[in-house]
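Excluded from the complex is one protein chain; the other protein chains are retained at their positions.
In order of appearance the chains are A and B, and numbering begins at 1 in each one.
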Amino acid sequence: MAQPLEMHEDRLLPSEPGRRAVARALYAQVKDLPIISPHGHSDPAWYADNIAFADPSRLLIIPDHYLLRMLYSQGVALERLGVPRRDHGPAEEDPRRIWRLFAEHYHLFRGTPSRLWLDYALYHLFGVRQRLAPDTAEAIYDQISDCLARPEFRVRELFRRFNIEVLATTDPPLSDLEAHRRIAAGDWPGRVLPTFRPDPVVDPEAPGFPENLARLGRLTGQDTGRWPGYLKALAERRQFFVRMGATATDHGHPSARTCDLAAADCQRLLDGALAGGLHPEEAEAFRGQMLMEMAKMSLEDGLVMQLHPGSWRNHNLLLYQRFGPDMGADIPTPTNYVQDLKPLLDRLGNEPRLTLILFTLDESAYSRELAPLAGHYPILRLGPAWWFFDSPQGMLRHRRSMIETAGFYNTVGFNDDTRAFASIPARHDLSRRLDCAYLSELVCDHRLAEDEAAELAVDLAYNLAKRAYRL
Amino acid sequence: MAQPLEMHEDRLLPSEPGRRAVARALYAQVKDLPIISPHGHSDPAWYADNIAFADPSRLLIIPDHYLLRMLYSQGVALERLGVPRRDHGPAEEDPRRIWRLFAEHYHLFRGTPSRLWLDYALYHLFGVRQRLAPDTAEAIYDQISDCLARPEFRVRELFRRFNIEVLATTDPPLSDLEAHRRIAAGDWPGRVLPTFRPDPVVDPEAPGFPENLARLGRLTGQDTGRWPGYLKALAERRQFFVRMGATATDHGHPSARTCDLAAADCQRLLDGALAGGLHPEEAEAFRGQMLMEMAKMSLEDGLVMQLHPGSWRNHNLLLYQRFGPDMGADIPTPTNYVQDLKPLLDRLGNEPRLTLILFTLDESAYSRELAPLAGHYPILRLGPAWWFFDSPQGMLRHRRSMIETAGFYNTVGFNDDTRAFASIPARHDLSRRLDCAYLSELVCDHRLAEDEAAELAVDLAYNLAKRAYRL
Partner (left out) sequence: MAQPLEMHEDRLLPSEPGRRAVARALYAQVKDLPIISPHGHSDPAWYADNIAFADPSRLLIIPDHYLLRMLYSQGVALERLGVPRRDHGPAEEDPRRIWRLFAEHYHLFRGTPSRLWLDYALYHLFGVRQRLAPDTAEAIYDQISDCLARPEFRVRELFRRFNIEVLATTDPPLSDLEAHRRIAAGDWPGRVLPTFRPDPVVDPEAPGFPENLARLGRLTGQDTGRWPGYLKALAERRQFFVRMGATATDHGHPSARTCDLAAADCQRLLDGALAGGLHPEEAEAFRGQMLMEMAKMSLEDGLVMQLHPGSWRNHNLLLYQRFGPDMGADIPTPTNYVQDLKPLLDRLGNEPRLTLILFTLDESAYSRELAPLAGHYPILRLGPAWWFFDSPQGMLRHRRSMIETAGFYNTVGFNDDTRAFASIPARHDLSRRLDCAYLSELVCDHRLAEDEAAELAVDLAYNLAKRAYRL
């Protein structure tokens, strides 16, 4: 029998009445603030073309690696979820059947943030009032389909309705940013900015690295086979991104390793990288040197750096061969920041004009490494709880483990970090609720006055992100 | 002055009245469910012989390494607790004196799960109504002694009274399972199953490894000095366990290391192991290869695998020399799953018919490794909070760190993992209470509806264990 879908106004706020009252008052002040989304993975072409989303499954299920991973872990083949195979083998194409399959497994998401994000979107975006389940799947599919066909569900209108003040995409370094160009040239008032993500041209283990550098050379007229020309070409590309509105770079390295090598060593590594002959340790050194070079360039061009280390990409060999990347098979690894960042901090850690935002998938580094580092070095800031930890308990651990050492003002507010457009308001709302819950803890412990908590709630929801990302 | 011993009906449920009401309602639905005990260390001969327990100290103190470790840490010599010395030196033999000594130190267990388990058994099993202390020790000793002399305190009657639906023991690989055979042959309706624990014949550092393999060869008629014969012999032993009712294997390796070696390398390692000449790194590779072989055999015979890695056994050299193993001197070590399991996952991680249940003594792996792995790979499931973490806060950390990423359905319910028979109901009750407490948190956060929480409470207490262990 169908169960109602409810969105309790106090969800995620503390249940103890005294704390709940404080948290409620704080949340009331931030729930309607505009969304600052300084880091995410939506496609800029959506905004340039003002697309309509195709169907419920292509909007909500197929692109969401959080959903794919969980379903796959319980024996649901990705083909049945409509994920295309690299060998063009058969995969489900009927979005309605995919939706039904998903509904049959919706109970798997109990207790996960995916459930919270989806229910929020179903309720607030599409007006669904019944819980998704096998017996409600069809009706809900129809209801969403009806919505998606209407003009007010095109992406620009949703962007406005979501109250997004500014949103950054993540873009490849060789991109011509054509979609961004079209957005800028048009009269749509939405603010969508690119982010410079140079992994394909700074990681010698990236697919096609030599070809990427050849293209980089052609694009910039620099000799990317020589260290100085290579750096110059990168600096030019960054300048192009800056001209197109970028305020940040993003770096997805396997570790936080940084290096400070002599120029001759750099050239030698570059030669090896172009010849495809670097040992893993040399590749690691190359990436480490490139983080240093990126930091030096940031000193010049003002781009804020983001470092997202510690993900073992495509850990499941078979799945990668069959479906490619981003299928929910990326697994965290232990990450050391104190040792690995030392070369960069030795050279640039005290630069007042540089900002390096650190993320982690290794929560043991929160209190041992990240908070002490960010609570000392002027260039360091702490990114929000990332990926698996972008969840209620994950956020609480992040706050409770780091604020006491690093304070609030070495943090940078929230990132939704999503390619699931429909989930953006849900994610920001969840973050705001959890921050108010955390602040209410400090208020009710009498560690913080209510006027200070109110100021911090707005800082965490809005000001800190704008400031840290120079938006 | 004697203090009362009380068992509050709401113990371990949240103290905030709103959450307590929800937790109470959930607990009411699970408290009387039958016990599924798929992993433990009780002696099958107890059930075959329907033994009576000797005295309070031999039942409750001497076999419990949790108690021994704590008392030893505070200067109580193990001899005084009746633990026999290997050199047959003097040790206390009077159970009443051991009991008195224990009572004098009972305050050491404040805040520990041992205290909860013992108080539960004293109260519910033996009807004790005064707190154990020096001034009540004698009377309580007498009260328990009286009970143990009565027929309704023989082990089969307790098994029935505890409402155990099925219980698995842990058995050596060369065992003839004679006790299990007798249980099966009799007319007692209790269901007691063996578990195949092959450490003595797959770990080249196990005491007497070459002799064990010789015996394995004799038992199976295989040439265990040759790799194919060795594997065949193991497969036969597993088949024997399957015929005797086993549904699972258990592996107690020092790390989670797995290997996928060529046959020639396997033979070379086996030769070295039989000659007693493996370097530690080779021994580690041997064990890693054997986990792979066990997994391949599980694909054939359907036995569920359990991996309990990361305990440094017998860390206290002197104590081991004097008293032998299992004296409370096993200490956890950092454990890496993402790297170590890769060879096995590469080969078998996507097999729908295989189940590998992971345990850990390294809580930093919960959110960084175990939940992301289990939330993706179809073969992986998460064992309950193990050993030191089989405790209220330990269970909460386990749930809070993993459910958001792995969901509930990649977990396997509770294991009591005990050789302390009298503590079985206490341990299951504690687990059920803590799960209801955790679920009430999700309900009161409005992350989960009450009907879903009710379903999950039963799953966590009963269904998940039956399903995961194929019982």
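Of note:
Simple rule for what comes next: contacts are C-beta pairs under 8 Å (C-beta built on N, C-alpha and C of every residue); 3 or more make two chains touch, one makes a residue touch a chain.
Predicted model only: the values in this text are computed from it and were never measured.
Of the listed residues A:Gly288, A:Gly349, A:Gly383 or A:Gly413, the one in contact with the hidden chain in the full complex is A:Gly349. For the options B:Pro95, B:Gly288 or B:Gly394, the residue in contact with the chain missing from this view is B:Gly394.
Contact with the chain that does not appear here is found for just one residue of A:Leu26, A:Leu132, A:Met244 or A:Ile403, A:Ile403. From the set B:Thr112, B:Ser145 or B:Gln339, the residue in touch with the chain omitted from the display is B:Thr112, counting the whole complex. For subunit A, the residues in touch with the chain missing from this view are 16, 18-19, 336, 338-339, 342, 345-346, 349-350, 352, 364, 367-369, 371-378, 380, 400-401, 403-410, 442, 444-449, 451-452, 455-456.
In the full complex, subunit B makes contact with the omitted chain through residues 3, 6-8, 10-13, 15-17, 69-70, 72-75, 107-113, 115-116, 131, 312, 315-319, 328-334, 361-364, 388-389, 391-394, 397.
Just so it is clear, only the chains that are shown with their structure count from here on.
As a whole-number value, the distance joining the C-alpha centres of subunit A and subunit B reads 40 Å.
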